[in-house]
Each structure stands twice: as structure tokens, then as C-alpha cells.
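Below you will find the structure I want to go over with you.
The other protein chains are all here in position, but one chain of the complex has been omitted.
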Amino acid sequence: MNKYEKDWIDITSGVNVRKCMRCGKCTATCPSFDEMEYHPHQFVYMVEKGDIAPLLGSDSLYKCLTCFACVERCPRGVEPAKVVEAVRLAAVRKQGNNHLIPDQIPAMLDDDMPQQAIVTAFRKYTK
Amino acid sequence: MQVNENFEPVIVAFCCNWCSYAGADLSGTNRLNYPTNVKIIRVPCSCRVNPMFILRAFQKGADGVIICGCHPGDCHYTSGNYFTRRRITLLYSMLDFLGIERNRTRLEWVSAAEGAKFAAVMNEFTEDVRKLGPNRRLEDLRCRKK
Amino acid sequence: MQKIGVFVCHCGTNIAATVDVKAVAEALANEPGVVISQDYQYMCSESGQDLVKSAIKEHNLTGVVVCSCSPRMHENTFRKAAAAAGLNPYLVEIANIREQCSWIHKDIASATEKAIVLGKAAVAKVHLNTPLTAGESPVVKRALVIGGGIAGIQTALDIAEAGFEVDIVEKEPTIGGKMAQIDKTFPTLDCAACILTPKMVEAAQNEKITIHSFSEVSDVKGFVGNFTVTIKKKARYVDETKCTGCGLCTEKCPMKKVPNEFNMGLDNRTAVYIPFAQAVPKVATIDPNYCLMLKNGKCGVCSKVCSVGAIDYKQTDRFVEQKYGAIVVATGFNPIKLDKYDEFAYSWCPDVVTSLELERLMNAAGPNGGTLLRPSDKKHPHTIVFVQCVGSRCDDEKGKPYCSKICCMYTAKHAMLIREKYPDTEVYVFYIDVRTPGKNFDEFYRRAVEQYGVHYIKGMVGKVTPKADGTIDVQASDLLSNEQLHIDADMVVLAAAIEPDKTARPLATMLTTQMDTNDFFTEAHPKLRPVESATAGIFLSGACQGPKDIPETVAQASAAAAKAIGLLCKNSITCNPCVAHSDELMCNGCSSCEKVCPYGAITYQDKEFRMPDRTMAIRRVASVNPAVCQGCGACTVACPSGAMDLNGFSNSQIMSEVDAICK
Partner (left out) sequence: MQEEMIKRAKELLADGTVNRVLGWKKGEFAYDSTPAVFETAEELERDFVCDDFTQANLSKYLIKESRKEGKILAFLKPCDTYSFNQLLNEHRIIRENVYVIGIPGGPKLDVEKIKAKGISGIISVKNENFTLKIETLYGTETMPFYEAISEKCANCKSKKHVEYDELIGAEGDVLNSKRFDMVEQLENMTSQERYDFWQSELSKCIRCNACRNVCPACTCENCVFDNPKSGIDQKAAADSFEEKMFHIIRAFHVAGRCTDCGECTRVCPQNIPLHLLNRKFIKDINSLYGEYQAGADRTTKCPLTDYKEDDCEPSVVHERGVE
């Protein structure tokens, strides 16, 4: 396990993952659940264990809408969305540039995509 | 600074009756050694220790002053050591502000079961003060021993 | 002129092997005021004590220093010996030359030197010792129990059983508390009313017990053994002595749309009401917020139908003053408000209920007569979802940081009762952990799963959405199978966290007892004194001290009663004489000392003084109640003028020790 990577995520997210009591309310509340391979509670748990590599390679990073429902509802104030965001940033930095360029996005749009997701995508995928 | 090997510091320890004094007794019962330099004064609670007493000790020739009380939350009088902690933190900070060596003062939480900790703390503190040498910055010259 | 005797103990070889006791005795003989300095094999033995006693008599000693083992060991022995010889016991000081000298040092020369210094410090201190007398204060043989729930009732019954008068103060019109609202009790599933109501009746009939229902404590003065309490008896507009509890007024009252608090607002009551059939005292109460007569002066039906003339619209709050020796706090708990948990739709969906509401829905005396029906359309629910830990185990901003302790068990109980009565109903319980420490508790929970087929799912509900067709979409996680579930439920039951009653905080201020940040009363010691508060004479019973189930509450209630009885049995209390006292001439009346006193031992009064300029002035000065003060000394340092000092550990005594050590 990469200690440096875990520390980096702890610092960038500003989240103390050890506060998690494993209730799963974040996952229960997540609107993107079906899209995700790893769910919010898994992000928190895997970061706590330092098991970050699978997360970095997963598509789940980009499925999070950053709607903050999990942050709002977590009884322990763990803020899972911030953990996801930090892992995503770690992945982006690893690649050395943006994961996606804005021009690519219109082609990916479809009618079912929530408005929020589009805004989030613009916010996330460009610097 | 030159360390005087023959320097024997005078150390005053204020111990609360319920935890630290009992902890000191326990280190005796367990025959755990600490230097004779340490002389203990029994007070009902660490919150009984008035800053006047600490200054008085330095005035009369003490080289180090240590206060020992129950661990926070365990005070026999429920809240005494919380007051101690604030008062003594501020006092020590003030002494430091006036340029008094910070290692001459110390506050430790020692429970009635921590005989070993009491001895270890006293050993360590005595050595710290020994390294500093005699108290010159907060002494009363009229009280200096020959 | 001081005449001090010094007695150096060998303790066999315990001291004598590393400390030259003869040298110590000789050195201390030269200290000022010392008239006799002796050493002896075993000072604590009979003959050793005789040595001290005879020296006191022979030399007319004014102070005694014993250089021996720790004062924690034999201080009392030597104090008694001194007292037997006619010397005030507080004129004895111990120099600890065993635990803190001979046992820790090996070098005889330096150990002896240290022993002499310790002896000198004790001699210096004893010069300034003053004779102290342990005061006594009488004990009023009557107890007050605040709160008439199961905790208060049990405590009161136990104290009354021991033969002491007890008053119960209950803020509601009836005693019984939360337990009266509960349907069945875990883990035996017996009916709460069947076991509680006989106790309520017993309390009412016990001639030692006085029940002040619909009353509150409005003021507490005094201290252990001698509290003076003012009880506010709220106006109930019905003469308690005349009302027979026939209930005719409640039938005839035209104002029938008052939310019924006993049924958690799930149905209505009248403006004049008796909370429930088995209420004690069974006396009607008029709710002034709804009564048409009290609001508009037009009605008076109850007064007309009452055959005994008990209705009195002119009644006002009355205040009763009573003296007590002991006070037991049993203010209990309440479920928290759930307004801020939007995700559970509690505020706007009637079919999302709390567990206490479910108790009423299932109770035979409840709004539906014991048939479980949805509040919204009175239909039978086929799928019920239970959500655990709502507001418990949360971050401070999100709820309560503690585990409410009772929810796991009552939820298992509810699930089991529902499955037993309505086998066609599916029950889902979403849990984070199932906590069942208690006798027969885990067996009970396993029975719910294994015999009754309750679906326990490890996970949490994220969102509850009432749908147009009347069902409720429950979106939740199943952590073990890593799934997100959607359940179409008919009812959702929330296990709301419990919190101390709102009246507890102002009460704690009146009683000068301590509370934690969650407003639970703090016990004097978490392990060894769990039913006493740090303030002498105040005891804790039931959930006001922390979340508790019924068996635990009753156990603690009896324990609190035992402690209270122990106090009431005494005719007087001996006080520790090493207490603080204030020099009124120096006191500024600034209240610093009062703020740090954990016992509320310090009070202020305005006194007239002759000032240095020969004028008379009224000044605010502190005085310490020696019966309440425990002698910690926090006030002595808080006092800027040095007016506050501590007997037995005075400023000058401690400084004389400092001087002797540093010399």
C-alpha cells in the first residue's frame, strides 16, 4: 500500500475517514449507485485501508455527481463526496493532464443525463 | 552551557492527595528509585497550588517546581485539575515570556496507580533541571546558599 | 510558645535501614519549638502510640510531628492517639519518610538528609496548624424525588419502605412517565401497564409518600441533610381533594380537538382531561390553552356537570416550601425532535412514525384500540421498515454523539410483536450494529430473526419518499451484499435517539450538580459512585444520568434509594473540618470563588462593615458553608485578594513547607 498516496488523499480531502462507523447511509442515499462499481462507503473504507489503486483505476470516480447528498446525510460528518473528489484529483494528477477535454463532452450527452451531471462534468473535467 | 556534574538541584513537587501523592507512595512501595532532590508537598488537589507557592519556591532556592495531579476527568473534586491546567498553563507561559527557562516548571498527571510513571517523571525532571544548572533568573539573592 | 514533639519511627528496618533515625531525631530536636524528639521501633504500635500520648501529657505539647510512613496509612491512627491524650487531632502532622524516602533511596547519607528536610517541613507546618473541630449538621428525615416515572416511583417506594417520608414531584398531571406509554416490555414481553400501574397505586396509597403531580421544583436552597425546596403546584383548575376522577367532565367537555400528548398526538382529547384510565392521582386537569371558559369566559359545562363541585376556574399556581435531607433526581428522557432529518420525511408523512408513536399505535388503550393501522388511511400495513440510530451516534451537529442504548431491543420487540400478530406483514430492520448486552437480550434478538423471520439488513436508510399511491419508497443500502435497495413500505418506524428532559438543565443549576455536554447528570464517580452526584445529598436515578432500559433504571433507582436511606438514617453529618473559609474583611465579593466551586458551597451576602476610614459600609462578601465544602481549594487560587483560605492547608502552612524544603 502506498502510504504517501493515502496521506495525500487524507490531506487534500480534509476528511478523517476514521470517523466512519460503517452505517452505509452514504451509499443508501447515492443517486449514482447503479452506475458505480465502488460505492461511497467503499471509497471511505478503502481509503481508510489504504487500498487506493483499485479506486484510481475505476470508472466510479467519474460517476459521482458531487451532489453532496452523502455529505449532507452522513451522521458522522465524514463527507464521502470529498473523499471521492480527492481520489479523482489524485487520478487526474497521475495522468499529468485533464482526464477529459471540454470538446468531448457534447458527444457524450444523452437525454437521460441529469442537468446537474453536465454542470458537474464541466466543473470536474476541466481546470 | 557548562553542566556542573556536582550540582544538586532542589526540586519541589506539589502532589494532590488523591492521585499523585498516592502514586508517589506506590513508587515507594515498589521500591522505584528517584533522586533525593525531589521533596514532595501534599496538597488536597492540584488546584490548591497558588502561583505564589511556585514563585516562593524559586525565591527560596528551588531550582525546579513540578505539580502533579489526577488525570483530567479523574479529579477527586471533579473539576479541580481542569482549573489547574488553565491556570498553570498560563502561569508557565508567563514565566517563559519573562525569560525563565521553561524546563524548570512542569505539570504532570499521575494517577494513584502510576508509581512507575511518578518515578520516571521525577528522574527525567531532575535531569532536565540539573542540565539547566542553578536557578539564577528567578532567585532572591538574599536566599542564595553558599 | 509552641511545644512540639517529634516522633521518628524505625518501622522495623523499613525506615531504619536507609535512614539514620537517631540522626533525624537529633537534628529535629534543634528545630524551633521542638521540646522533645524521640525515635522508636514501631510508632504505630500500641506502645508507640503510648509514647506519643504520654509525651503530649508530660510536655503539654501544642503540636506533634510523626516521621513515619505515608499519612495515607497512619495519619488517622496518630490523630486518634493525640485526641485520646487531649490534643486536637488536627495539630498532628506526618512526615512521610518511608514511601517517599527510605524505600526509594539507597544511600544512607542522602536519605537521612532528605528525611531531616521532610521532618523540618512538617515541623514548620505544625507551627501554623490550628485546632480544628469537625462540625456536625443535622439531617432532615425526608426525601424529595424529582420525577414520577418508573425510576422516581421505585426510589420513592424503597425510601418509604425504610420508614422515611418521601415527596414525589411530577410535572405531568399523573405519575407513570414514559413507561406508562409503553405497550410491552422486553425481553419478557409482559405488558408495561400490568407491572407499572400496581406500583403507581402502591405509591399513591403508601402513607409515607406524598405525590405532587402537575408540579415543578422552582427553587432549591441549602445543602446535604438540610435542603429547602420550593415546589410550584401548577394551577389545574380542579380541586384535587374533591375530584373523584369520575370522568363525567371529560365526557361533556365541548372542546374535543386537543392533541392528546399521552397518545403522542395521534388522537385528540378534551380540554378537561385525565391522561389515561389508570392515572395516579386520578384527578382531572383543565388545559388553559384550550378551555373555552378560561379563554373566553363562555362555557362552564364541566363545572355544571361536576357533582362534587371540584372545578375551580379561579385556581392559581401555589407554592409549597418543604425541607428535605436528600434529593433524588429522576427526570428521565424524551425522544429527540426529528424535524431536521428531512431525508426520513417524518415531518410531512403521517406514516413515518417514531417508535414511541408505534407503541401507542399498538397499545390496546391507544388510538386504534390495539389494532396496528396506518395513521394516514387507517389501513393495515403490509410492509414496515424500521430505521435504527436516527440521531444517535452522530457528529455533534447532526445529532447525539452517544448510543441511545434501548433502541436495538425495543425495535426487536416491535418487529417480533408485529410478526406475531400480523404474520402477513414483512418487517425490515436497517441496522448499523445490533447491540444487545443484557440478560436474555441477544437470545431475544435472535428469536426475532430466527423464529419470527424479521429481515435484519446491515445498512442504513438514505432516503424515504412518500409516493402518490400511498406507499413509501425506502431507499437503503445493504452493505453485506453491496446493494442499494428500494422497498415499497406502508409504514416507516424511526428509532429516535433519546435525550434528557428539558427541565434537567435548569434543575441542575438549582441543585449545583454537574452535567455533561449532552445534559445528562454527571455521577460522582463513573465506576464507584454511579448513583450519587458530586454534590453531597443529591442522588441520580434512571435515564437522567444516561440512556437506560427499564431493568437498569429500576436497579439504579433502588441503588439511589439505598444511598439516600444511608444518609437519612444518620441524625447528623460530620463535616470535614479542612474546608475553605473567607476573611470577610478582605473579600471583594467578586464571585470568582463561587464560579470555580464544584459544590455550590459559596454564597454571598450583603453585610455592614466598619471601614478603615471609620465609616460604615455595606459590602458583598462570600461565605463558605462548611457542611458542603469538600476542601479542594480551587477557590483559594481564584480569589485575587487572598481572602479565601483553606483549613489544614493554608497559604502560610504550604509556604512554610516550601521555605523549609528550599532552605
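The letters A, B and C name the chains in turn, as written, and every chain counts its residues from 1.
The rule is simple: a residue touches a chain if its C-beta (ideal position, glycine included) is under 8 Å from a C-beta of that chain, and two chains touch if they have at least 3 such contacts.
Just so it is clear, the structure is predicted and the values come from calculations on it, not from any experiment.
In the entire assembly, the chain absent from the figure touches the shown chains B, C. Residue C:Ser652 is the one among C:Thr188, C:Thr244, C:Asn440 or C:Ser652 that touches the chain not shown. For the chain missing from the display, the contacting residue among C:Gly366, C:Gly589 or C:Gly631 is C:Gly589, taking the whole complex into account. Contacts to the hidden chain, counted on chain B, fall at residues 51-52, 55-56, 58-59, 72-73, 79, 82-83, 85-103, 106-107, 137-142. Residues touching the missing chain, restricted to chain C, are 585-592, 595-596, 604, 617-620, 638, 640-643, 651-652, 655 (touch as defined at the top).
As a working rule, only the chains that are shown with their structure count from here on.
Note on interfaces A-C and B-C: more C-beta pairs are in contact across B-C.
Averaged C-alpha coordinates give centres for chain A and chain C that are 47 Å from one another.
Taking each chain's centre as the average of its CA atoms, chain B and chain C sit 36 Å apart.
Put simply, chain C touches chain A in their complex at residues 343, 389, 393-395, 397-399, 432, 458-463, 475-479, 482, 484.
Within the complex, the chain B residues that touch chain C are 10, 12, 17, 21-22, 24-29, 31-34, 36, 39-45, 47-53, 56-57, 60-62, 76-80, 83, 87, 119, 143.
Of all the residues in chain A, the ones that touch chain C in their complex are 19, 21-30, 33-34, 39, 41-42, 69, 73-77.
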